[in-house]
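Excluded from the complex is one protein chain; the other protein chains are retained at their positions.
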Amino acid sequence: MARITLDNLGHAYMPNPVNPADWALQQLDFEFEDGGAYALLGPSGCGKTTLLNIISGLLVPSRGRVLFDGEDMTTRDPTARNIAQVFQFPVIYDTMTVRQNLAFPLRNRGVPAAEIDARVREIAEMTDLTEMLDRRASGLTADGKQKISLGRGLVRDDVNVIMFDEPLTVIDPHLKWQLRSKLKELHRRIDRTMIYVTHDQIEALTFADRVVLMKDGGVVQIGTPVELFERPAHTFVGHFIGSPGMNLLPCIMAGDTAMIGDTPIAVANAASVKPGGALEIGIRPEFVGFADRGLPVQVTRVMNAGRYRIVETVTQTGQTVKLLASNEDEVPSEATHLSFDPAFTRVYRDGWLAGEGRGA
Amino acid sequence: MRARRLIPTVYIIFLMLPIYWLLNMSFKTTNEILGGLTLWPQTFTLENYVTIFSDPTWYMGYVNSLIYVSINTVISVAVALPAAYAFSRYRFLGDKHVFFWLLTNRMAPAAVFALPFFQLYSAVGLFDTHLAVALAHTLFNIPLAVWILEGFMSGVPKELDETAYIDGHSFWSFFIRIFMPTIAAGIGVAMFFCFMFSWVELLLAKTLTSVEAKPIAATMTRTASTSGYELGLLAAAGVLTIVPGAFVIYFVRNYIAKGFALGRV
Amino acid sequence: MALELKSVAKQVDGEVHIHPTDLTLAPGSFNVLLGTTLSGKTTLMQLMAGLERPTSGQIWFNGRDVTGVSVQKRNVSMVYQQFINYPNLSVYANIASPLKLARIDKAEIDRRVQEMAELMRLTPMLDRRPSELSGGQQQRTAMARALVKDADVVLLDEPLANLDFKLREELRDELPRLFADRNCIAVYATTEPMEALLFGGNTATLHEGRVTQFGPTMESYQHPRDLISAQVFSEPPMNAAKVTKQGGEFLLGSSIRWQADASTTGMADGSYMLGVRPHRVTIRPDGAQPVAIRGHVRIAELSGSESTVHFDLNGNDWVSLSTGVHDFDIGAEADFHMDVSRAMYFDDAGHLVGAAGGRAD
Partner (left out) sequence: MRKTVNQRAWLFILPVLVLVAFNAILPLMTVVNYSVQETFGNNEFFWAGLIWFEQVIESPRFHDSLIRQLIFTFSILAIEIPLGVIIALAMPRKGAWVSVCLVLMALPLLIPWNVVGAMWNIFALPDIGLMGYGLNALGFDFNFTRQIGDAWFTLLLMDVWHWTSLVVLLAYAGLVSIPDAYYQAARIDGASSWAIFRYIQLPKMKRVLTIAVLLRFMDSFNIYTEPFVLTGGGPGNSTTLLSIDLVKIALGQFDLGPAAAMSLIYFLIILLLSWVFYTLMMRNEE
């Protein structure tokens, strides 16, 4: 059990990084609280796996320190850090049975046989592997093998952190949500720090208490799922989180009022928008509704997603605005107006939320 | 970590010592060789090499060897390609056993089979031709080529084949224009092993030839017995036999370590 | 130009992969094959393409029996889940490959490749090898090759499954547009009900080698023929529980009861299997006829805008899907509300007997 601190961390795979683009991981300061569930989320190539490998000790960062409970672990190997990791493709010891696989980390540490046996039983129970304990591990299906990987991480009761590197990649889609909720459940039960790397927003948001959203080697926003959803710090967050992503509409400020064309739009952060930069209004499809007055649009497409409908509209200047409508709502057939919920309508300047952080 | 570097280094030194001794001797005069042990040539001479390059009975030996080795390599790989494809893509009656039975051909003691081979190839009129040696050497090269190629082919998804058929490729059009370039590395490795085993084999090559297709190795053994103890000349000839192999391995060095572990045993 | 499967069946080594299947795909239609892994989607597509021969039955295209016609002569194209391109050819040559084999003249090939590259946003990458592209670009290349030759049947076997979440969303958005003005039969295999819904067109639900239902997508979704079709076409899986009907009333367990509505009141008394989609089970009462239920929470998953709560109801695994953030402790007892105005009732054989409100969405 440990608190993990990343202190001024950075990594470049090339020896002499010059440009910011040379860094696979930009400067990063962060603290993983003990017992938390975290997700590192971002598109491929955003640096999330690099960060994961630095924390687990498979990679030594070119800059900065990694601290476990204040102790500098930057150059220590994974064994010394006492961590566990589940990889993208299941890693199992082919020649061993499921039981031997689960016992392996304990045997390597010289734990007495009776204790090993008890732990293995307990973990097998937790991961639904009890019935397969004496089968050869290589004969299991992908999700079974991934459960073994997970079990090997859980079997040591003193690990500081369990890391997951896109663990559901090879799992059949209809089994994904089962394993996903299993992971969440295990976190709740054993109360250990877990860090989960993924490109899938649903996996990240459902698993984690706090999500670190990354792009091009840098952290864009760190927050709870609710914060990321309701208050994206950057238009990228708005786009990446949520399906469909946030609508973005170029606007201008007329005093304290945001204007899209001739239409004034009430926004939550109007007062803090400073002059200059490219301004956009960000509004999630969930917070857009049809109205008698407001932004004039044409309805161009209605897609039924089963429990709701996605309506695509086009403004007079050719911008697309999507909104969600329930199955019971009436969708106007063509020309209509849209209203935005002012509490969730915000202005972004050069991509960043106006008035905060880098958008200040 | 130091031990990890030490082991390959010591091993390579061990491999190089006899080769160095051969090289050392090839630059010595016969007198110096028989005069006693010297660690490097005291009177450096290229005379042995000059002899080889100016005497057709010598240098034609190299040409002959290179010809039948090349023919063998082409035949072995060409024949092994479709067979390896069958093993990697289809299940058929006996597929599990055929490979082992192919491999058993390596077990036939060449020493005893030399005479039947001689009779067989004489009977079909191929005796003392390059083709005879090339064909005889397919016996032990084909199984190996099949094994290596199958490993590489299994790494190519079957969907690639299907995509090609869907695009309108016939089987052979797909095989030659798409599939073979895709497994080029595997073909390179298979050719290397075929070259190697054909180049170094002597017994069959010697049995199946007399004059026209006589391999360099046979020239050497005959020289050794007829012209007495010309060790320097033999050493020079030996050194020259290493050169073609060294070239070949240099070209495939990057493929050697890739992938061929994945195949069928 | 319709594609017809006439009692087509496929067995391999005595194992049934596809049960006898009849299916008619109309010209210009977009058809989704929806089912879990190993439900027979890929086999069905291979039969349609001519890559596999059916064990029995016939395949007709355009009024002609093509069962024995080789794949090269069928004018079909296919995109796979893995990114399949010719590794030794440039992106340009990859896209041009089917046209070249059809002996179309060079200028025409160039025009069509350029046009397709533009449409697929591959123009800057035309000279590169597939291995130098990102996953999304590789799959675009494969799609460009499939679309460039104006095939009669375009088969897409989970083409988006290996892509990043956002890329998947993006391409999913583009796909219907790509097929909009083509007069080909598109067949799209997926495991995700959401994809089927967003594409519209027709959907065939597959289960263990059988097409359980085929028809316009909304029709299949709102009017499942049986329990299996309803379950295949529901994500997360549909909630099910045994209920009994007595008079005008349904009874679940010992204490949960509700009135039948106009569409279900005519059902005979007896026991049924109740089916309720997860989004009809909510934390706050919602819909036309909410019924309070109580269960033990297994786990709550919160996504920032929605809450998915897995709970135990009388020994059945149920899932509730609500908007907003609602957290629960594991094992806690919690109240939910199921809207029975969209409930389905199935008989013992699994056939749909009644659907409240006349439809189930």
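The letters A, B and C name the chains in turn, as written, and every chain counts its residues from 1.
In this section, a residue touches a chain if its C-beta (ideal position, glycine included) is under 8 Å from a C-beta of that chain, and two chains touch if they have at least 3 such contacts.
None of these values were measured; they are calculated from a predicted model.
Considering the full assembly, B:Leu15 is the residue among B:Leu15, B:Leu46 or B:Val74 that touches the omitted chain. Only one of B:Asn48, B:Thr73, B:Thr138 or B:Thr163 touches the chain withheld from this view, namely B:Thr138. Summary of contacts with the chain left out: across B:Ile71, B:Ile166 or B:Met220, the touching residue is B:Met220. Counting the whole complex, the residues of chain B in touch with the unshown chain are 3-8, 11-12, 14-19, 21-22, 25, 33-34, 36-37, 39, 75, 79-80, 82-83, 85-93, 95, 98, 100, 102-117, 119-120, 135-136, 138-139, 142, 144, 146-147, 154, 157-158, 196, 199-203, 216-217, 220-221, 224, 231, 234-235, 237-238, 241-242, 244-246, 248-250, 253-254, 256-265. Taking the whole complex into account, chain A touches the unshown chain at residues 56, 58, 77-79, 83-85, 87-89, 91, 93-96, 104-105, 108-109, 149, 152.
Here is the rule we go by: only the chains that are shown with their structure count from here on.
Chain contacts in this assembly form an open path, with each chain touching only its neighbours along a single line. Look at where the CA atoms of chain A average out and do the same for chain C: the two points lie 26 Å apart.
With each centre defined as the average position of its C-alpha atoms, the distance from chain B to chain C rounds to 55 Å. The multi-chain contact residues of chain A, meaning those touching 2 or more other chains, do not exist; every residue touches at most one other chain. Within the complex, the chain C residues that touch chain A are 36-37, 134-135, 161, 164-167, 169, 191-194, 197-198, 200, 218, 221, 236, 277, 279, 298-299, 301-305, 308, 310, 321, 325, 330, 361. Those residues of chain C that touch chain B in the complex are listed here as 46, 49, 51, 70-72, 76-78, 80, 82, 84, 86-89, 97-98, 101-102, 142, 145, 149.
Across the interface of their complex, chain C is touched by residues 43-44, 172-174, 177, 180-181, 184-185, 188-189, 199-202, 205-207, 224-230, 239-245, 286, 303-307, 310, 327 of chain A.
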